[in-house]
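After this line comes chain A, so read on.
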Amino acid sequence: MSALVLILRREMRLALRQIGDSAIIVLFFVLAAVLFPFGVGPEPNMLARMAPGVVWVTALLAAMLSFERLFTPDFEDGSLEQLALGPAPLEMVALAKAAAHWLTTGLPLMIAAPLIAVLYRLPDSGYGALMTTMALGTPTISLIGTVGAALTLGSRRGGVLLSLLVIPLIVPVLIFGTAAIDAAIGGFPVRQHLMLMGGFLLGALVLTPLATAAALRQALE
Partner candidate 1 sequence: MQMISDFLAMGGYGGFIWSAYGAVAVILIGLLVISLRELRTTSAEVAALEANSPRRRRNNADNKDATS
Partner candidate 2 sequence: MIQQYANPARFNRLAATLMPWFAWPAGILIVVGLYFALFNSPPDYQQGDTVRIMYVHVPAAWMALFVYTSMALSSAVGLIWKHPLAHLSAQAAAPIGACFTFVCLLTGSLWGKPMWGTWWVWDARLTSVLILFFLYLGFMALQNAFDDPARGERSAAILAIIGFINVPIIKFSVDWWNTLHQPASVVKMSGPAIHSSMLIPLFMMGIGFTLYFCALLLLRMKTLMLARRARGMSMAQLHQQTAE
């Protein structure tokens, strides 16, 4: 456990040094969301109807941009190899990387989400569900994206390829994330959607570090 904290602390130190990267991701999130009204027109009812989907889809796309550089710097300067040879199991390293990614990207996206919801006039009853689904969904995205980043490590066309691999795998999060917000707005029970999202998060928490570690191992071979 202490290894996890140590790696996490290192990751956070590195990430905070490049805080601009997180800011750019959030900026992209807001900018992409702002584009929709220009495309479909500013009709308030339609925008309110679209709000949950737009927030979730744009958050997902913004997160995709952030995965490419997750392992590359460590891979290039050899510190990934050192981490692999170190006492901590590679699974732990993978988990710490995902946690750091969530803290530097998922959390800022989550904080920016209500802002976009306001611009889209999301009904008041939807905000609770929006924040809860974001809290459950963004860590899942971080975990699955970490696998994608490890799989494409050192490939040509890394970023686009990564999106091609990760987006199909994230569809369930998107479906239940927006369904929960829609249910909350419509006055239906939200619980089962949230339970499922929690289930995805737990499943990803257990399985993705294994997959990431396997992918890293064969990248270092």
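These made the cut because all candidates are chains of the complex that A comes from, given by their letters.
Keep this in mind: a residue touches a chain if its C-beta (ideal position, glycine included) is under 8 Å from a C-beta of that chain, and two chains touch if they have at least 3 such contacts; residues count from 1.
What you see is a predicted model, and the numbers here were worked out from it, not measured in a lab.
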Selected partner (touches chain A in the complex), from 1 or 2: 2
Complex contacts: residues of chain A adjacent to candidate 2: 147, 151-152, 154-158, 161, 164-165, 167-169, 171-172, 175-176, 179, 196, 200, 207, 211, 214-215, 218-219, 221
